[in-house]
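All protein chains of the complex are present and in place, except for one that has been dropped.
Chain nomenclature is as follows: A, B and C, assigned in order of appearance, with residue numbering initiated at 1 for each chain independently.
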């Protein structure tokens, strides 16, 4: 941590700060420039640093405090430089294979999820997605069939062998969802719901943590640290687009985040071009882009009849378009040293 | 709802859509222009509109669907054109008085919260704020003293008579918090935590709903509709700054939102310049601005010793600065037809 | 300037950097922490700092370079701590009076600008605004009457005595515009048009520099530094709203910027609530807010017949509404130690 004093800080101010820091047991390193004085603080723990920064920035003679190390540890790249993998019923995420998760936004009927599961399995997908509990901006919209939908997903898994991923929105539903789900999804609106993050940190089911729609990479990694600090290390991150001024697309898919996360964390990185664009016509191009940029997997909305979908029809692919996308990915993955 | 077809839509496409809509019992109004065809849908309920929009936008010959009415009802201005008020132990929010809530970010000790309560009461504040459960970006930071802090707040209320506002983060804590709090605060990170919104909708304690840091006004009002649709009409909205590209301030306080909300909703509007700026030196100016723009109240962080604050010290006012701010507000409020 | 090395930097890396810096004549201050090494560079000029930062950040063992002083000098607060004023035909901007500039977006006809000038003069405005050269997003829109409009403005000044402010978009028009204008306006789309900034820096007519719609405060102040470094110190800054994700308003007026600029620069700060909101119904509230936050003046679009305005009718006030706003400001200004 570095503390920069204002040009008007007095000798007395300087001495006060240094004495305060030394009294707390930190090493102090003073560097006096022509304009400004810089104080380096040595030996502070992360939680202490945040506290020091907050306290000291309130002082009128402190210009700012700059942390020089990352505010997350367990999920940082240096914790496992070789990268980590998550094993879901034999499907390895974060390894050589680029993993494809596909299926409808929402589980509507048993027939619909079975038809979807067969279609995505036939096209080559590895994991089935489908929403049982759905967050909706309006209280009057459809919110998912809940536990009934979980049972339909389990039936689709029984028939196709595809592991299933589904969203959990409420810590009180967690036990139920864990009975059925192979991967828990934390959605963008709950990306800083720390109560829920702590709860999934205490179970051992793998978790796919979506990015908050206005979360910086550093905040997202700290949200993942909540889960890891509970002892659940089976975490994947999912880039799903961020909120910007552009209105032509529903979100702006942050392609930079993929290689950036590969530098910052050892966790596998999944791309969600369906929400990242919000337009079916753009999904295939952005899916290819994500794999070319090094994503460990993708999650794509596929619906047998998008025009009848209860939710997110506008961004769902038909099985025929998804088939073509899988064919593209089979050619593309080897270019970046992967298979599909 | 209006459906705009693409220039390439065929007569057959047009006929299909119209038949589909009529079969569902909606009125249809066709308007054929030189370039494009526009279809008006009459008689659809809100929840149907969202569904129609999603389904139809997935069709290749539909360019876009435009809702023409607001996606919220109970909190809309037209529901109570005269505006609504919330009565908190005799303090009326949304009436002639601009209400001032003040206190420390976090309840640290009984001595600290008592000293704070006395100071803000003496300066003229109407309600005491203080955090018992604190959301923190890092899992390693301080998260509040929980129920012990609630008891300290109650002690401060007993002594000063000030009603108290405090944040609730988890539906499982709701019963406990309601025992002590006069106003429940929903924080920015939980602004779209629909589980929590539904839960506070079912109790009758007044709620102050902060804006999500990247929530559009329409999304924010739909979040409020979640609470209202549960039967709890005692809702205030709190503008606390949005996330933008500017980094000099912690957030960008959206002053436009204050008069805009006054047009869109009957709910009282509170301003939080402490989080809206993140810098103590800017808080007084933005508080004055909020009252001048028509806010029904403000919530301001005041700490007897900001340099020792466990959280958010950088944005807390000292009691002396807060005193001066209250003096300014007493002069300013009458200019906009209010008292303080 | 501070250089932070990565955890993996070797002793050799350290030595190389230090030797390079010393060879250039800079002082070097080394601070070795548990995790990372920090190097302070002493005695570098601003332009050298930017260059050092760019070069060194390209080295694999440098994590980042942090400038510790502001990248502008002439417009910085410390250059004139007491604040600067701009005198426009006797109207002093930046002094005790909050200055009001008002008029139509575009000069349409001599009758229109005369009617506007009389109306805003009668209501108490100090300066007349009106566009002769208009930037338009579409090439097919109206672009202003050019020099004819300048002459109409001059006629309105002759009759009312109000100094005039008008936009210049092209360095090639500068001489002509300077013949008529009392204040040159640089619009948001040209806020980083360095060619134009240099050109107005070389003349002596006062300049009002609008904020680029996605400019950080620091970038805006550097744009002002372009003008000042040419010798033209008669500069005002104009906050006119920034681009964010919110779509209900045309822009998000950054009220924080007003007190923030008062800390950072000595230049007078003007608020433009017409563009900052884009909606006539919000303009009065945000104008009051800006004055309450400490703005040195405001610029407001007023049109005698907004429904017939060629441009920006939706955000123009009628003379009657503007009259009421002026009455509000006369009450409000004294609260912040000003007159109108």
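Rule of thumb we're sticking to: a contact is a pair of C-beta atoms (placed from the backbone, for glycine too) under 8 Å apart; a residue touches a chain by one contact, two chains touch by 3 or more.
Remember, it's a predicted structure, so these values are computed and weren't measured experimentally.
Asks: For the chain that's not shown, point to the residue among C:85, C:176 or C:192 touching it.
Replies: Of the listed residues, the one touching the omitted chain is C:192.
Asks: From the listed residues A:167, A:182, A:225 or A:254, report the one that touches the chain absent from this view.
Replies: Answering carefully, the residue with contact to the hidden chain is A:254.
Asks: From the list C:68, C:169 or C:335, pick the residue that touches the absent chain.
Replies: Considering all chains, including the one not shown, the answer is C:169.
Asks: Could you pull out which residues of chain C are in touch with the chain that's been left out?
Replies: Residue positions of chain C that touch the missing chain: 46-47, 50-51, 54-59, 71-72, 135-142, 169-172, 189-190, 192-195, 198, 213-214, 219, 222-223, 225-226, 229, 243, 280, 306-314, 316.
Asks: Hey, which chain B residues sit against the chain that's not shown?
Replies: The list for chain B reads 2, 4, 7, 29, 31, 33-36, 38, 40, 42-43, 63, 66, 68-69, 78, 243-245, 247.
Asks: What does the interface between chain A and the hidden chain look like in terms of residue numbers?
Replies: Interface with the chain not displayed, on the chain A side: 214, 216-218, 241-242, 244-249, 252-260, 263, 276-277, 279, 281-282, 285-286, 288-294, 328, 331-332, 335-336.
One rule holds for everything that comes next: only the chains that are shown with their structure count from here on.
Asks: Once you draw an edge for every pair of touching chains, what topology comes out, line, ring, star, complete or other?
Replies: Topology of the interface graph: complete, with all chain pairs in contact.
Asks: Is the contact between chain A and chain B built from the same residue numbers on each copy (over half shared) or from different ones (under half shared)?
Replies: same
Asks: Just how far, in Å, is the C-alpha centre of chain C from the one of chain A?
Replies: Here chain A and chain C have centroids separated by 38 Å.
Asks: How many angstrom between the C-alpha centroids of chain B and chain A?
Replies: Taking the mean C-alpha position of each chain, the two centres sit 26 Å apart.
Asks: Can you pull out the residues of chain B that are in contact with at least two other chains?
Replies: Correct list: 214.
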